[in-house]
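With one protein chain withheld, the remaining protein chains of the complex are depicted in position.
So, subunit A:
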Amino acid sequence: MQQIFNFILKNSNRLLFLLLLGISLVLTIQSHSYHRSKAVTSANFITGGVYERIHNVQEYLNLKTQNEQLAKENAYLKKMLFNAKDSSGIVVRDSLKGYGNINIVQAKVIKNSYNVKENYLTLDAGTKAGIKPDMGVVNSLGIIGIVEHTSKNYATVISILNVKSEINARIKKSNHFGTLRWDGKNTGYVQLIDVPRLANVRKGDTIVTGNESVTFPPNINIGVIDKIYTDKETNYFTLNIRLFNDMTNLGHVYVLENYERKEIEELEAKTEVKNE
C-alpha cells in the first residue's frame, strides 16, 4: 500500500499528464468517428454569447452584400407572385394537409468556419425558436448544412464544407442522384459521388437536393457541374460542383423543419426491422 502511494506521489505529474491526454484524445477521436458525438461544442451560452457579441459588430461590415442578396430574393419571390393567376389572393388552405409540411425558422449565422476539414457554423437560434437536431439549413442561394447540436439559444450546424457531411442530391434535368460530399480542398466546390454512368450529365447542369432526404425538401439549389470524371475504383461518375453559395460570407439563413419527418422515419424503421 505504502509503495503504491509512493509511486503515485512520485509520478503524480506523469499520471496527471496521461489522464488529461487520455481525456483530450478520447474527445478528439470521438469527434472524428461518429455522427453527432461531440461533447464539446460551441452551442453553449459562453461561446454562443461571445460569438453573438462579435457578430453584432461584424454584421455592419457586410451589410451591403447581405442587403443585395435579400433584395434579389425579394425580386425573385415578387416575380413568382406577380406571375401567379391572382396576385392578391392568399394561399388557400388545403383541407387535408394544412399549409404544407415544411416549417421555416429564421436564424443568423454568428460564427462561420471554412478553413479546416470539419467546418461547423453556429446559429443565433436554438430549441427556444424550435430548432432541433437534423433539421436542414438553407439560404436564398442554396443549401448550407444540417443542424448538429442545439442548446436553448444557439445551434451548431455541420456545414456542407465538412468531410463528414453526406447529403442526397440529384441532377435537376435527369433525376439521377448521388451523394454530396466535400473533399476538403476548395471552399467553392463540393463533389457529387456515385452518379451512375448511365446518367446524361453535361458541364453547367444544375444540381438540386434529392427526393430521398427528409431533411431537405426536394429541388433546393446546390450548384452547377464544373467538371466530370470517372472514379477508377467504383466506375461511377464523380462530379465537381461549383456552389451557388459563397460559403465564406453567410448571413441570414432559414432552418427547415419537416412536419412529416417523424412519420416517415418511423415507417422506414418499421419496414427495415420487418425485412431483417
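Just so we're on the same page, a residue touches a chain if its C-beta (ideal position, glycine included) is under 8 Å from a C-beta of that chain, and two chains touch if they have at least 3 such contacts; residues count from 1.
In this text, contacts and distances are computed from a predicted model.
Engineer: What is the missing chain called in its UniProt entry, if the choices are "ABC transporter permease", "Rod shape-determining protein MreD", "FAD-binding protein" or "Spore coat protein W"?
Structural biologist: "Rod shape-determining protein MreD"
Engineer: Which of A:Met80, A:Val116 or A:Ile264 sits in contact with the chain that's absent?
Structural biologist: The missing chain is touched by A:Val116.
Engineer: If the hidden chain were put back, which of A:Ser31, A:Gln191 or A:Asn240 would touch it?
Structural biologist: Counting the whole complex, the residue in contact with the absent chain is A:Ser31.
Engineer: Determine which one of A:Asn44, A:Asn101, A:Thr127 or A:Thr206 touches the chain that has been left out.
Structural biologist: Checking each option in A:Asn44, A:Asn101, A:Thr127 or A:Thr206, the one touching the absent chain turns out to be A:Asn44.
Engineer: On subunit A, what residues meet the omitted chain?
Structural biologist: 12-13, 16-17, 20-21, 23-32, 38, 40-42, 44, 46-47, 50-51, 54, 113-118, 120, 122, 156, 184, 187
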